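The other protein chains are all here in position, but one chain of the complex has been omitted.
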Amino acid sequence: MTQAVLVDTILCLACNACSTECRFENQPPEELFYTRIDQIEMGEFPAVRAEYIKRQCMHCDHPACVSACPVHALHKLPSGPVVYEANRCIGCRYCMLACPFNIPMINFDANFPVITKCTFCDDRQAAGELPVCVRTCPFGALKMGERDELIAEAQTRIARSPDRYVNHIYGLHEAGGTSWLYLSSVPFTDLGLPDLGPEAVSALSDGVAMYGTPSALVTVGAVLAGVYWVTKRRMQATDVSTEHNKKESE
Amino acid sequence: MSPWSEQDLARPTIYQALAQGLAYPSDEFMARAQDWQARLVEALEGVVLPVAQVTEALQAVNGDLQALQVEHTRLFINGVPHVLAPPYASVYIDGGQLFGRPAARALRAYQQAGLTLSAAAHALPDHLAVELEFMFYLGREGLEASEQGDVAQADLMRRRSAEFLSECLLPWAPAWRQRVEESAQLAFYPALARVIETWLSADSQFLANAT
Partner (left out) sequence: MSDHGMQLSRRQFLKLGGVSALSALALGGGLEYLTPIAQASPLLAEDGRLYGTCGVCSMGCAYIAHLRDGRITHVTGNPADQTAEGFLCVKGYSSVRLLYDPDRLKYPMKRTNPERGVGVDPGWVKITWDEALDLTAGNLKAVRDRYGPQAIALVARTQTWQKHFAQSIGTPNQIAHQNTCYTTHDVVWRAMVTGKGKTWTVDYEHSQYILTFGWNGMGNSKNHWGRAVNQALANGARLVVFDPRLSITASRAHEWIPIKPGTDLAALLAMIHVIIDEDLYDHDFVDNYTTGLDELKAHVQDYTPDWAAPICEVPAEALARIAREFATTKPAVIAHHKRDAGGPNYANSWRTAQCFVIMDALVGSLDRPGGHILDRQFKLPGLRDVWQFPDYSDTIKGPRIDGLDKYPVLKPLGKGSFSTLAEGILSQSPYPVKAAFFWKHNILSFPDPPRLVEALKTLDFIAVSDVLPTEIVQLADVVLPDNTFFEGSGLNQRQYHAMYPQVALREPLPPVHDTKSFAAVSFEILKRMGLGEYVPEGMGGKGLMQAELEALGTAADEIKAQGGMWGEATPLKPKTEFGTASGKIDLTAALLEENGYPGLPAWQPPRTEPHGDYAFHLLIWRRPWDRMTQTQNDPIVSGFCTENRALLNAGKARELGIAEGDEVWVESIANRIMLKARLTEGIRPDCVAIEHGFGHWSTGLSIAYGRGANEGDLIPALTVEQQLALGDPGMSAMMEDVMVKIYKV
């Protein structure tokens, strides 16, 4: 069975230990981050809430990027991680179009730009260690284990505190199932996760259409350095305050 | 393998002189400045380098030790604005912090040669002066081995020199030299930096042809 991680967003305190340590220890190129924390504010004063969600590659069981890649530079390991071989990459960016979560990044500054992304610390896992983010999180928001054990754990948490969780485990079935699973106290689309059915996102055209539009005012916090919403825009660090997604209404 | 040439003889002298030029300016250095620059010029003869600028720049300093010390401090230690041209490989190669992987690489090279950093020096392994001193050491060891007829050892020293040069010095010397040029107020350190950069490049060529 694959290794997976349960992200319990109600335990996240947006401290960014995960994203800073990942960047420090894994050293992605330039100013990219393999994982980030989005801060999302909802409502109107004084009925306001804020939620936090860690975003990174979902390590799908049926990865769209893998099926889109013409040179087989990406593949899913039996143990869980979706890894890539940079020296096979030809920089075509089909994976970026295919991924419903907008994860693969490209470092434009390199002479020959190639894809990069979170690899679930597959090398560390192979050595019997935890991924950096999981090891680092001080507040218990990330739990690693066998996928079906984590699903059971998630169901237990929902059952124990039904008023605190939306009754759904995101990633259980979405896109054919992912290794990174989420719990939330608000609809997942409010957190920026796309509304996906259980089919694997394998067709290129499907992938392009899959952008979630959160219904609330989204303030994308922390570092956006590795993340972009339109394929051609260069990724760079931006301020916490300047990124907004469009509101559905108004 | 080509016979030991004058450049082989000159190399240790040059490296040591360059390392000395980078050290924090002392009374002793100023007193012997003429000697130092004459030796450097002489050793570099035949290797086309802008070393004359070093001579001119040193003359312009005109014995003002404090001015040189202020300049050294602001460029290489702590300055306004911030330390301007930190002479550490890690800053240019490995994400801007000190004691990154380049420092570890340099340290392993020293340890492989039976050396480590001396406590009194308070220097990091990838400090430019330390790396230059290591090149001096390897060159000197190679020379002594060759004089004693130990060809294998001499070759090894040459190979280690080439490796260290290409892994630990060449990748960042140009970037450092550029920072020095951008930030210097006196002419001495930019001139020295240019000599260092061109010498490293020339020496790399020489070692490639020689082995």
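Think of it as A and B in the order they're written, each chain with its own count starting at 1.
Quick note on the criterion: a residue touches a chain if its C-beta (ideal position, glycine included) is under 8 Å from a C-beta of that chain, and two chains touch if they have at least 3 such contacts.
Since this is a predicted model, take the numbers as computed values, not measurements.
Visitor: Under the definition given at the start, what are the shown partners of the omitted chain?
Guide: A, B
Visitor: Sort through B:88, B:164 or B:206 and give me the one touching the missing partner chain.
Guide: That would be B:88, which touches the missing chain.
Visitor: For the chain that's not shown, point to the residue among B:70, B:175 or B:210 touching it.
Guide: From the options B:70, B:175 or B:210, the contact with the absent chain belongs to B:70.
Visitor: Using the touch rule from the top, list residues of chain B that touch the missing partner.
Guide: 6, 9-10, 12-13, 16-17, 19-20, 23-24, 28-29, 32, 35-36, 39, 42-43, 45, 66, 69-70, 72-74, 77-83, 86, 88, 90-91, 95-100, 103-104, 107-108, 110-111, 114-119, 121-125, 127, 129-130, 133-134, 136-137, 140, 143
Visitor: Can you list where chain A touches the absent chain?
Guide: 10-11, 13-17, 20-21, 23-25, 31, 41, 43-46, 48-52, 135-140, 157, 160-161, 164, 217, 219, 221-223, 225, 237, 239-242, 244
Here is the rule we use: only the chains that are shown with their structure count from here on.
Visitor: Could you grab the centroid distance between chain A and chain B? Build each centroid from C-alpha atoms only and quote it in angstrom.
Guide: So the centroids are 47 Å from each other.
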